[in-house]
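Since the structure comes first, as structure tokens, the remarks are kept for the end.
Here the complex is missing a single protein chain, while all its other protein chains stay put.
We just call them A and B in the order they show up, numbering each chain from 1.
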Amino acid sequence: MQNPLKQITPKDIKRSLLMALWFMFLTFPIMVIKVNTITDTVEWRWINMFIVGAATFIFSHVWKVLIDRKEGRMAAAEEPEKKAEKVTLRERLEEKPAIVKTGSLVILGLAVLFPIMTGMYQTSIMITALLYVVLALGLNIIVGLGGLLVLGYIVFYGVGAYTYAILNYHFGLNFWLALPLGGIFAMALGILIAIPVLRLRGDYLAIVTLAFGEIFRIVMENWNALSFGPSGIANIPRPTIFGLDFNLKQSTNLTYYIILVFVVLTIFIVRRLEDSRLGRAWVAMREDEIAGESMGIDMGKTKLAAFALSTFWAGVAGVIFAGKTTFINPASFTMWESILVLCMVVLGGMGSIPGVITGALIITLLPEYLRAFSEYRMLIFGAILVIMMVFKPEGMIPAIRQKYEFKLNTGKNRKGVK
Amino acid sequence: MAPILDVKKLRMDFGGLRAVNDVDLHINEKEIVALIGPNGAGKTTFFNCITGVTRPTAGDVMIAPPSTGKVERVNGMKPNRITEKGLARTFQNIRLFQNMTVLENVMIGRHTRMKAGVGGAILRDRRTMAEEKQVIEDSYEVLKKLNLEQFVNELAKNLPYGAQRRLEIARAMATEPFLLLLDEPAAGMNPQETHDLDETIVRIRDTEGITILLIEHDMSLVMSLSERIYVVDYGKLIAAGVPEDIKKNPEVIKAYLGEDVDA
Partner (left out) sequence: MNSTYFIELFLGGLTRGSIYALIALGYTMVYGIIQLINFAHGEIYMIGAFTALIVSGALAFTGLDPVIIFLISAVVAIVFSAAYGVTMEKIAYKPLRKAPRLSALISAIGMSMFLQNYVLLAQTSDFQPFPDLIPDLKFLKPIENIMNTTQFIILATTAVVMVLFTLLIKYTKIGKAMRATAQDKIMAQLVGININKVIMVTFLIGSSTAAIGGILISSHVGQINFYIGFIAGIKAFVAAVLGGIGSVPGAVLGSFVLGLTESFGTGYISSDYEDVFAFGFLIIILIFKPSGILGKPTKKKV
């Protein structure tokens, strides 16, 4: 690879200078002037102008280098010979399934030992992260595999959480019974919402699911008799087993293992669905709905199945969430949360299980560990989303399709189906 | 014996435009029939009406699958139901599942001939696995018939153009049709590829016993391949018959060459 610094020409410098000037102009009112209309004072922060200028100057060089590289990569992809020369780490791993298997086992082992190796605080953070992993894997079924844009996914998480909270408050329903019930209620709502919107395409579907999401939240905020409004429901019991009395640490650990089991289960099931008749129908729906219908796929059924299977996981995760926090209110189920889960799926790589998991972990854990810059973390997060999409729109770990091995010319299936 | 496809007075209106105007057409078993006409004559709309992509305004689409011989009216049915009944099609502007492998594209064609549901997918019981294995093998066989086996694990979008056209046919054949509708299968092909396609289509008919209806612009292909030809212009059927007659038909020549030429 060439040294990127060598490629800087006077033309680039001129470009960067112009960019710097443009951004100094653009950010002038907001970065430099600060008006307080209560005390009637105006503060002029000229230093900010120079910071913006210098930062833009440097950043525009980096941007240019990255754009050039991306374009080079795209050009190379169009010439198959060049592409073939480059063996990615991914392809090398694919050739050695043993390494992948061992790697997965090591990760699983570390995950099992996590609460023991770290403290309760870390475990608690990890529970949240794993809840989002389940959510992201669930949403991935609709969005990543099925190609249907859903912007109100968090509703189903909310349904699960409220199922446990409300049924526990009124009828003393325990966690273990609530777990499947939450999933089933969420699934029922998912199907109920899906039926009228089956005809809708693309962005219309997105906005309708967003609308359902907001309606759910507002109803929960105002229907005091059912949900206790914005003040929410407190004292939801943590999960226990065998009726034992657990202290906080023990029940945190238990919650951790429950969610871990669900993560593994979700991966297992989604993995199997992917390479099944139904999974292929989902991907066909994503790729071309009309062609899929003409090849004999019942799109209505396929969409309903995607909604049902996807929303079930959100409901289950919601029950675990309620059991973990012991308190829920509508503020946990805003549109913003739905968008966050969608970001996990797309950032990680739509339709790719390892991608979606990585996306979920990064998006939940990064802000935790960026607490040092707590003020700036949302700003940085926004910028990362834009940069990632510009330079790697297919996500961090893009999906690959199942490959089958055949002895050419004999047609016998050597590996068969795993 | 009843024709396997019998279209009577098919009409399709889009707003004020009559794209298909009372067209009659029938096909007998194991025939190769072509539907030709100038651009915008309503050929693809006709296909869409038969395959359920659009619902015709009026008329009847009757099918009689050779396996049962039972006559059935299919207009208004959803495309997937019609495919299940044994009609399969390709698309003029290739519509493969771009990000799926070649094999998977064909496996999608097998969808209606499979049974596995959610439970089977998750549990992977013996029946599901046997079905899956069978589908992979069947799909591979279909690929071989169209000389696509070397691309088996390639993504559809990475295939050369001619191979993409063949994959469209393979995918349609995987649905086990008795009637295959090909929408401009030779579009964009070079003479060699067109020649190969000619042979492939005849072979599909001869060895698989699949009846073929095709829309095509390449006249040499149409004339050498088809046993009967229907000609449409402005949505109306203007001629029907064997290639020799069609070649000499003044209406057809006028439609193709414009009003000025006297034939």
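Keep this in mind: contacts are C-beta pairs under 8 Å (C-beta built on N, C-alpha and C of every residue); 3 or more make two chains touch, one makes a residue touch a chain.
Worth saying up front: this structure is predicted, and the values here are computed from it rather than measured.
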Task: Option from A:Ala111, A:Ile125, A:Leu173 or A:Leu200 whose C-beta touches the chain left out - done: A:Leu200
Open item on the list: Suppose we count only contacts with the excluded chain; which residues of chain A make the list?
Closed with: 22, 25-27, 29-31, 33-38, 40, 42, 48, 67, 70, 143, 149, 196-197, 199-204, 206-208, 210-212, 214-215, 218-219, 221-222, 290, 335, 339, 342-343, 346-347, 350, 375-376, 378-379, 381-386, 388-390, 393-394
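Simple rule for what comes next: only the chains that are shown with their structure count from here on.
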Task: chain A - residues contacting chain B, complex - done: 80, 269, 272-273, 276-281, 283-284, 287-288, 290-299, 305, 309, 399, 401-404, 406, 408-409, 411, 413, 416-417
TODO: In the complex, go through chain B and note every residue touching chain A.
DONE: 51-53, 78-80, 83-84, 88-89, 91, 95-101, 103-104, 107-109, 111-112, 114, 116-118, 120-122, 124, 128-129, 132-133, 136-137, 140-141, 144, 149-150, 152-153, 155, 158, 171-172, 175
